[in-house]
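Here we show just some of the chains, and they stay where they sit in the whole.
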Amino acid sequence: MAKIEFDGVWKRFPDGTEAVKDLNLQVDDGEFVILVGPSGCGKSTALRMVAGLETISEGKMVIGDRVVNDLSPGERDIAMVFQSYALYPHMSVGDNMGFALKMAKIPKNEIEERVNKAADILGLTEYLHRKPKALSGGQRQRVAMGRAIVRNPQAFLMDEPLSNLDAKLRVQMRAEIAALQNRLGVTTLYVTHDQIEAMTMGDRVAVLKLGELQQVDSPQALYDNPDNLFVAGFIGSPAMNLAEGTVDDVDGEIRVKLGTLSSLKVNDKALERYPGLRSRVGGKVAVGMRPEHFFRADGSTPQDQMMPERNVTMVELLGSEVLVHFGTSASPIITEDMRQAVDDPEAFAEMEREAREGGQQFVSKMEPQDAPKVGDRVDVGFRADQMHFFDIETGLALR
Amino acid sequence: TPGGDDDEAEGGEMVWAIGGSEAQVGGVHQTIAERWSEANPDNPIRIEILPEAADEQREQQALDLQAEAGGFDVLGVDVIWTGEYSENEWLESLEDIRGDIEAVTLPGPFETGIWGGELWAAPYNSNAGFLYYRTDLIDTPPTTWEELCQVAEEAGSAEGIAGFVGQGAQYEGFVVNWLEYYWGLGGELYNEDQSEVLFDVELATQATEFMADALSDCYAPGFNTSMEEEARNEFQGGNAVFMRNWPYAYSLIQEDTGSPANENFDIAPLPTFTGQGTISALGGFNNAVSAFSNNKEAAKEFVLWAATDPEVQATLATEASLPPTMASVYDDLADDPVMSLLGEVLSEAKPRPPAPQWNEISVTMQRALYPAYNGEGDPRSAAEEVLAFLEGTVGN
Amino acid sequence: MADTQIAPEPGTRAGAGPGGPRAAKRKGLSERALARVFVAPSVLLMALVALFPVIWAIVISLFLYTRRQQTGFGGLENYTDALTSGRFWDSVWFTFVFTVSSVTFEFLIGLGFALLMNQAFRGRGVTRAAILVPWVIPTVIAAQMWFFMFNVTPGFINNLLGLGNFNWLGQPGWPIFAVVFADVWKTAPFVALLLLAGLQTIPGDVYESARVDDAGMFQRFWFITMPLLKPAILVALLFRTVDALRVYDLPAVMTQGAFGTESLAILVREFVVRTPNPGFGAALSTLTFILVLGVGMIFVILLGRDLVIGTEGEE
Amino acid sequence: MSDTAPAPVEEVTRRGQARKNRRQGGVVEQRSTLQVWGKSALLGVILLWCLFPFFWLIMTSLKIGDRALNSPDLFQGPFGLQNYEAVFGQNFHLNLRNSFVVAGATTIICILVGSLTAYAIARLPLKRKILLLSGVLAVSLFPPVALVPPLYELWRNLGLLNTWEGLYIPYTAFTLPLTIFILMTFYASIPKDLEEAARVDGATPFQAFWRVILPLAAPGVFAAAIIIFVLSWNEFLLANTFAPRNPEIAQTVPVAIAAFTGAVPFQRPIGTITAACVIVTIPMIIIALIFQKRIVAGLTAGSVKG
């Protein structure tokens, strides 16, 4: 077992792409760290650098207490689940899983035992003798998983290992991986796009954007206290609603005004978390509101905790909950930063248009029994203590 | 006499590097080698069989000799290599046994062993070209080339077959054929001791022009791509009236009872342009002693024996139809039609000059004259080209 | 596993400095060293066999000879002689024409064969072997055979096509055709084999994509197969070209170099074997070598661009 | 042109399925009888093209008698096995043995040594690869006839004349470039991820090569093996120089064939040559038949996503 440390690590591809920029991240011995970030932000590259599959353009990579920059992958003693699986096509599923053990000269019967056990866990027992090409996509992914979990390495590197599994299996696998990691105490770096995995599996979550580390913290901390707009917008699904707000001081009570209509009270709890807000009175800030903190207002809801008569534009039934989209006159946030995070010129253009028109859609999560219909005008409440505030230019939280 | 460094190596087995069909097990060279070994158990001789093609034989000998490896004691050398080998100092001079050999050998073949006035190779077997003709189509063989061509065309077209086949492809055989026309016109290449060029552009042009004309008249289709075997196959298949070829074809046609030519052919000396006598190029192989041999004395004895022992020489003729070089043998072979004709032809046959440059000369002639007779070049300038080259060879 | 905090790498722990990270010592061979070890045997073997003779040949090409007798140092005289001789340029021209035409046809036919051999049908194995037959016949014999085929005597082709006594090998123009024809017959299977092997490397799912994208058979061939087959094509063309540039047996046996069919290799052999002039022969060899290598380099660079660059060390 | 989708043979042999499941993954393709006939006809033409001359060889080798052998008529007899008897009367089995040893050794060494080098060039970090490749290529490009005299000298000094080693060593050296180029393209076509997976699994670079890359390059390896074997089996120039005589020692088949002579000087031994040629071609056809089985598509199917 060993810690993994990125010490000012850069990756430049021959064509000049900088996939990882000055990454500083320490994964402690036995820790389980989740790596998240938009597609193409350098997660796989970072993992591959740990594994020794990409040269390190600059900086130091440390595993245990060895600088491993020049060590070959085999010498690093890590197990990896490749995003592309990279199964050995000429070997049966069993041989694929046992290959690393065979290389480590583990006795045959022990190999068999460990492979069978892993196959059990992964539900691959009946496919042990098949070649990868006769497997379904998810089965292949499980084989890739199996190749890692039969081992007992210094570190696990897993690159979206569950992305092609069905929900049920994924739940099971999550539990298995967590249990395994717990039992072996193996340092683990885990890439995922699944918010649930990100929030539940790891000790800490590291958020990358365009090769740059944004924030590393425990999942809940990340969720509750995002360091900047990007993290705020990235963590959580559906994403946090972000809008331009004007800060007012009404009789010593700080309020934010979104667009033309609403003026919401910022309560003390929120002010405690964002003390920087006080100095912004009269100015504009970025306001973040998570969908699940909206609720269907009723008579008892104070006026300064709700946006009255919102026009419902879309209702998505998710079974256990409902996503209600409604219109606001709040201007969306447009920073260069956002622009990059959106990574999609057209969406950006639309946002700009919306900004000009001074209005955007908010998404709220409501109880199914509270669900309005499209076209309804509803009063939408918001929990005053749950607001987030960021500098509109730098995107940094107003702490 | 040669140096004494081989004294201690005196005795032991000798190696005779010779190729061709007769070198194979059961061939006459083997018989002769066995005969020698029986008689000389101290210095027996063994054959290293060289490949069939002359160029390959020469190449293999050259590798050994160039490396001064001494792997071969006796070398079967083509009559045209004498000069080259001696100039390379690969051969032991045979001057000390020259007299014994010269006394019994036909002059033509003997000359092929001489270079720079010295004897380097002992004559072993010889060869000369014949005119084969169809006795069922013509009565008497023509004596001049023009006549031959005319008869060939007439008889050929009457019969619906080709007139004349010979060696017309671009290779040494073509040079031989051309020389037979050129010599037949009275031309020469060099003077006696090869110090002066006697090449006659006029005659050479005539010879080439004759061939060029004949190509469209009496030569068989494919004459310009045919070698010995193509010629024989055409004649043997009944597709030609005349053929210029070596004696080997005789027995083959004779044995082929299904052939239209079988029973219906005969041989005659090659014609000339004057109708006088006959001229043929000489072929054959001589035996030389390697300068790197450890056993030169015995090797010399062997080549002398092979050249002068009547029994050996007779065996060549009787067992293998190889033309002997020893004059007297022909007297005993008078009732063999091939041998008797050979006896006649060989005395007038001309060796190609065994100069060191012969290969270059031959190549030059091929490259100049072959296109010329194929209408691809001017015969006169081709002849001039040859002359120029020949003149270059006497300077050094 | 040990319960130590520190990486339990036996043998490396002893040297672990307290606290701070340190550069780890390598164990075993680094990739770079291994690469050298992998390359070494081939290089040694090839150097052992080829280096000395090539250098020797290049050295003697600087000396003058009269037949086999060395007559002194000539510098580049042999080269200037060669480059100013019409015979040399004639053979370069023939070699060039031969190479371009034979390689073109070999490639087209070989590609066709490869595509056929890649099909699934009963008797595919036998067909594959049958297609290879021309190529496994020793060249000299094949050359002899094609001589028999084309020559007036015995005249198989004339017989077959009812051409009477058409003199394929004995009139200007046609001998080149005959030689090229024989070479195409003989070596198209070689190209086919290489391309067939190359076809196996093309992943099947790309074809599925292409089918869904409604690419027809020809379009799949042109837009998918050809580009993905490029490395194999380049290798096949490379070796066919350099071999064709050194063609010897076919013209030597079929025409003896007559009617402008003297190839560079025939010329070289002429001066090495038939009318030996080691210096001049070596100079001709070296020129041939440079020419062939030059052409070969074009392919190597094309190939290298595809395959090698990018895997090269990044420093 | 034909389609190039991978098509393993096994599926074809299941006759019932064959009609519907023509190719792997069972891509649907309509086949009219016209197409089937067209393809069969094409196949026929190709086989005729490839095999007619071979047929000529066989027919000629069975002919006896001088004139039959030289006749343009393939069916002109008389026929008999005398040519074959004659071939084996000349210790030809020893030539076959020599050729087998020499070609076999060349193939094995070439594949072993060449595989490693090709792998290094295709996948391992090396500087100046293009230069190395050019060097490798250059080795095989010098006109061999010009290399023969110095090599002969060298071999004589090393005592390699008339030995098997004396042949397969230079054969290996001169065939290695081709081997390296072929295999290099193959290794390059194998997804890099596989090898990376192997390295992460603790395989040394050599093990990764040996256990993962090489098996997947099988089509290339076997194609190369066929090529090397045939080239060294048929090599003439060096064999004829370094071991020109003595079947007991090292004379190979082509040299032996070239040494065949007619019954008399000048006569061309077509019968025995063709017979020998048929004899030596058959082992190679068998080898090609065996090796080609390994030239199959889709070896890397299912290994990587994306």
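Going in written order, the chains are labelled A, B, C and D, and every chain counts its residues from 1.
In the analysis below, a contact is a pair of C-beta atoms (placed from the backbone, for glycine too) under 8 Å apart; a residue touches a chain by one contact, two chains touch by 3 or more.
Here the structure is a predicted model, which means the values were calculated and not measured.
The complete complex stored in this file has its protein chains present as A x2, B x1, C x1, D x1.
Definition applied: only the chains that are shown with their structure count from here on.
Each of B-D and A-D has its own count of C-beta contacts, and the greater count is at A-D.
Note: centroid distance chain B to chain C, computed from Cα atoms, is 41 Å. The set of chain A residues touching two or more other chains comprises 72, 77.
For chain B, the set of residues that touch two or more other chains comprises 59, 66, 233. Because contacts link the chains in a way that matches no line, ring, star or complete pattern, their graph is best described as other. Taken in their complex, chain B has these residues touching chain C: 55, 58-59, 62, 66, 84, 87-88, 169-171, 220-226, 230, 233-234, 356-357, 359-360, 363, 367, 370-371, 374, 376, 396.
The touching residues of chain D, when paired with chain C in their complex, are 1-9, 11-13, 18, 22-25, 27, 39, 42-43, 46-47, 49-51, 53-54, 56-57, 70-74, 113-114, 116-117, 119-127, 129-130, 132-143, 145-151, 154, 169-170, 172-174, 176-178, 180-182, 184-186, 188-190, 204-206, 219-220, 222-224, 226-227, 230, 233-234, 236, 253-254, 257-258, 273-274, 277, 280-281, 284-285, 288-289, 292-293, 295-301.
Here chain B touches chain D in the complex through residues 20-24, 48-53, 56, 59-60, 63, 66-67, 69, 228-229, 232-233, 236-237, 246, 248-249, 251-252, 255-256, 258-259, 320-322, going by the rule given at the top.
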